[in-house]
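One structure is given below, encoded as structure tokens.
Heads up, one of the protein chains got dropped from this complex, but the rest are sitting where they should.
Showing chain A:
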Amino acid sequence: MSTSTGASTAADFDVRRHDSFGLRLQHALHANPVLGPLAVLILAIIAFSIVNTRFFAAANLSLVLLQVTVIATLALGQTMIILTAGIDLSAGAIAVFSSILMAQFCVKAGMPAVLALLLGFACGTAMGALNGMLVTRIKLPPFIVTLGTLTIFFSLNSVVSNSETVRGTDMPSLMTWTGEAIAIGNFQLSYGSIIMLLLFGFFFYALSRTAWGKHVYATGDDVEAARLAGIRTGRVLFSVYTVAGLLYAVGGWILIGRLASASPNVGTEYNLDSITAVVLGGTSLFGGRGGVIGTLIGALIVGVFRNGLQLAGVEVVWQGFAIGTLVLVAVSLDQWIRKVKG
């Protein structure tokens, strides 16, 4: 008798403990969506460092950061749009088009670099505002709107650039300044990366410490509830798409420094890569959950995997396979986390 009771309580205890661990994990991830991506990033860094000791060298780490800088900047704008339960397929197109415009303003129109840069930013902002207007005024789904503008911007790219690449050496130095770096030991920190990190800091603050940020989350969480609470949700959405446009244009400037040129033939993969970074960072595609710190981690995960797999001698074709798998895991995890019960 006593043994069987003992066994059954032990079993019960085991089951309960197993459940509560899963639940506790679910709650922890729910309260801190950054935990999951951060764990993946740290584990990946440890694993790749073991596989190839060159991975953790300062020179290689600075290369990883450099490689993710443009995508991270685009993903920052993308994060805010996805937080409102939207999506922006035109992020890369706006970035590349802005970079072409800046280069053309300098080289063809002979404008001073500062003016060309500011005009490029203004054009990117306007392109974002166009997306925002179509989403809020005509009330089209963001997916369709940005699919349309993506196609338009890519086509305008070729028109404006004449399908020609402008070399960095033909441009004023301000245009390629983002590609220059300051050395911290063996670690090369580019000005583009510094700009990107400052922007992440700024928008972390704006999203978590200002009313505008609360309204972005509330709008993405439940747009009708936000409206009934007195938030002008149309205005919030418009501001998000517009700000994202500006960020893409800044990404375009960083892109010129990174490639030391302005080319219409790059960046087709940037649109989806920016979404990948956001999703890997734990921001929910259903809106209202996540944040920019996760996105920075998500972008770094992509960079670490691509670089680490390469150093591990894995063929390039398998990088996409690995990252695609990570995306599916991340989205499944998000679904599980959202089912959390009080």
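As a convention for this text, a contact is a pair of C-beta atoms (placed from the backbone, for glycine too) under 8 Å apart; a residue touches a chain by one contact, two chains touch by 3 or more; residues count from 1.
Here, contacts and distances are computed from a predicted model.
Participant: Which name from "Sugar ABC transporter ATP-binding protein", "Phosphocarrier protein HPr", "Cobalamin biosynthesis protein CbiM" or "Na(+)/H(+) antiporter subunit D" does UniProt give the chain that's left off?
Facilitator: Answer from the UniProt record of the missing subunit chain: "Sugar ABC transporter ATP-binding protein".
Participant: Of A:Ile144, A:Ala229 or A:Leu272, which sits in contact with the chain we cannot see?
Facilitator: A:Ala229
Participant: Any idea which of A:Arg24, A:Lys108 or A:Arg209 touches the chain not displayed?
Facilitator: Counting the whole complex, the residue in contact with the absent chain is A:Arg209.
Participant: What is the set of chain A residues that contact the non-displayed chain in the whole complex?
Facilitator: Its contact residues with the unshown chain are 30-31, 205, 209-212, 214-215, 217-218, 220-222, 224-226, 228-231, 288-289, 340, 342.
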